[in-house]
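Handing you a structure now.
The complex appears here without one of its protein chains, the remainder shown in place.
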Amino acid sequence: MMESITASNRLRKGKDKIIYFLVCSFSFLAMIPLFLILWDVVSKGYKNFNIRLFTEVTPSSMDALLANMNDEPIPGGILNGITGTILIVGLAILFSVPLGLSIGIYLADNHGKRFAKVVSYLTDLLQGMPSIVIGIIAYAWVVKPLGGYSALAGSVALTIMMLPMIVRSTEETLKMLPYAYKEAGLALGASYTNVVFKILLPSGFGGIFTGILLAISRVMGETAPLMLTALGASVVNWNVMEPTSAIPLLIWDFYNDPNLVDLIWSSSLLLLIVIFLLNWTAKIVARKWKV
Amino acid sequence: MKDRIFRLALFIAALTILLLTAGIIYALVSRSLDTFAEYGIWGFIANPEWDPRSATEEYGALSFIMGTLYTAFFALFICIPFSLSVALFNGEYFKGTKISSAVSSVVDLLAGIPSIVYGLWGFYSVRPIVIELGVNAQGFGIFLSSIVLAIMIIPYASSLSAEFISMVPNRMKEGAYSLGATRMEVIQRISLPTAASGIVASYILALGRALGETMAVTMLIGNTDRIPRGLRDTGNTMASVIANQFGEADGLKLSALIAIGLLLFIITAIINLIAKLAMKKLSAV
Partner (left out) sequence: MESVKITNGMNPILELKEVSVSYTPGKNAVDKVTTEIYPNTITAIMGPSGCGKSTLLRAINRMHDLYPHIKTTGEILLKDKNVLEMDAMKVRRLVGMVFQQPNPFPTMSIYDNVLAGYTLNGIRLKKREKDEIVQHSLKSVALWEEVKDVMTKRGSFLSGGQQQRLCIARTLALKPEVLLMDEPTSALDPISTNKIEELLLELKKEFTIIVVTHNMSQAARISDNSMFMYLGELIEHGNTTQMFTKPKNKRTEEYLTGVFG
C-alpha cells in the first residue's frame, strides 16, 4: 500500500516537473520572435539610418535604379513620410482626444444607465473593427465626396481607430478615482464642470495621458486604412486636402518596388523607435502618476 | 447654467458613438446592395468564384471567407501552447516577480510592432525557412501567414488570460495544496477551471484580432483568389483581398469588395459579442 502511494507520488511529482519545464520553455520560445525581429530591423536598418533619412524625400524609382546599378547608396530619405505621419496623426489626435475625453467622462459619470450601456457596448464594437473596414468607411465618407485621396481622409480613419481606446482609458481611469473627490468638491459648492476640470481630470491625468499615448502608438504603424484614404505622395505635403504619404505607406511602397528595397529597413527602424518611445513614455507616466 | 451646457455637451459626445456606428453600418450596407441584388446574399457568400475580368465578371466571397478561417484558426491553434504557457508563467508560476514583469514587457512589445513590420520579417526571414521545410516552392501561403499571425496574437491571448489566472483567489488554491496536491494539479483542477471563461474569452478576442489582420497576411498569403486547398496552398483573406484590389476598383467589383468588408465587420462583431458574453459568465461566478 505504501509503495503504491510513493510510486504514484513520484509520478505526480514527475508530471509536475515536466509541466513546469514546458511552461518555462514555451514562454521562452514565445519571446524569441521579438528579438529576431528587432535584430533584423536594427542590423539591416542602421546602414541607411542617417541624416538623409530625415531630410530628403523619397527618390523616384528611376533614380534608385541608377544608383543601384552604379553600386551607390540610394539618394533620398523619407521626409515626405515623416511629415505626412505628423500631419495625419496630428489631425487625428486633434479630433479624437477632446471627443474621446468627453465620452469617457460621460460614461464614467452615467455608469449603469441604459444609454451609457449602449454607448459602452458600441465603443467596444468599434474597437474590434478591422482597420481595413475603417479604411473603407473613410473612403466612403471623405474620399468619394471630396473626389480624391487626402490626408484628411486618413485622419478620419485614424480618428475612428483611436476613439474607442481613448474613451475606454478615460472611463476606466475616472471610475477608479475615489468617489470622495467628487463629493468633497461638490460639498465645497463647486459646479460639476469645475469639479471635473479642476479635480477629476487632473487626478486622473496619469491614466488618461497613458491611454492617449498608447492610442497614438497604435495608429502610427497602421498601413491598411491609409492605403484607401491618404494614398501617398512623393513630395512633402502639408495640405490636408491632398494625398499625403506616411511612414508605413512608404514602407509598403518600398516593399513593392525592387529598386527601393534598401530603404525598407531604415524606415522600419525609425517607425519602431518612435513606437517604442511612445510605449516607454506611457509606462513611465503610468507609474509616476499612480494616485 | 454652465453645468447644464457642459452635461449636454458630454451627452452629445456620447451620442456621436451611436451616430458613428449607425453611419458605418449604413455606409457598408448601402454600397453592398448592388452585389447582393446581383447574386443574392447567400449566393454571394457561397460562391467561390472571383473573376474581375470584364467578359466573365463574377464575384463570390467564399474563397476569402475560407482563407480567413483557415489562417485565423490555424494561427489560434499554433498560438495556444505558447500563449497559455506565458499566461501560466505570469499569472501563476512567477506571479509578481521581476522576471514576470520582464516577460510581460517583452510580450507587450510584440503587440506594439506594426503589422507591416511583421509582414516584412515574415517575407525576408521566415519565408526562406518555410521554403527549406519544403512546405511549398515559393513559401507564400496559409502556412506562412498563420505562423506570423500566431506570433502576432500571442500578446493578446496571453495578457488577458494571465490576468484571469492571477485573479483566482489564493484561498481556493491553498485549500487544494493543503490536501497534498502538486502545483500542476492545482493549476489543472483549480486555477484553470476557475479562470476558464476568462481564458476562453481572451482566445476568442485573439481570434477576432486574427480575423481582421490585414498587412502581414497580405504580404505573406500569396494572393490567389480561390479556396485554399490546404495549409500548403496560397489564398487570400477577406481583409487582404480588399487591401490588394480596392485601389482601382469600381462598379460591381467595388461593391463586391465593400460587401466583403461588411461580412468581415459582421463576423468580427459577432466574435467580440461572444467574447463579451463569455466574460460576463465569469463575473457571475
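As written, the chain order gives the labels A and B, with residue 1 at the start of each chain.
Methods note: a contact is a pair of C-beta atoms (placed from the backbone, for glycine too) under 8 Å apart; a residue touches a chain by one contact, two chains touch by 3 or more.
Just so it is clear, the structure is predicted and the values come from calculations on it, not from any experiment.
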{"item": "Which displayed chains the unshown chain touches", "value": "A"}
{"item": "Identified contact with the non-displayed chain, of A:68, A:127 or A:191", "value": "A:191"}
{"item": "Hidden-chain contact residue, picked from the options A:148, A:178 or A:258", "value": "A:178"}
{"item": "Those residues of chain A which, in the complete complex, touch the missing chain", "value": "178, 180-181, 183-191, 194-195, 198-199, 202-203, 205, 291"}
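Definition applied: only the chains that are shown with their structure count from here on.
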{"item": "Chain A - residues contacting chain B, complex", "value": "12-13, 15-16, 19-20, 22-27, 29-31, 33-34, 36-37, 40-41, 99, 102-103, 105-107, 109, 115-116, 118-119, 121-126, 128-133, 135-137, 139-141, 160, 163, 167, 191-193, 196, 217, 220-224, 227-228, 248, 251-252, 255, 264-265, 268, 271-272, 275-276, 279"}
{"item": "For the chain B and chain A complex, residues of the former touching the latter", "value": "1-3, 6-7, 9-11, 13-14, 16-18, 20-21, 23-24, 27-28, 31, 81-86, 88-89, 93, 103, 106-110, 112-121, 123-125, 151, 154, 158, 182-185, 187, 208, 211-215, 219, 239, 242-243, 246-247, 257-258, 261, 264-265, 268-269, 271-272, 276"}
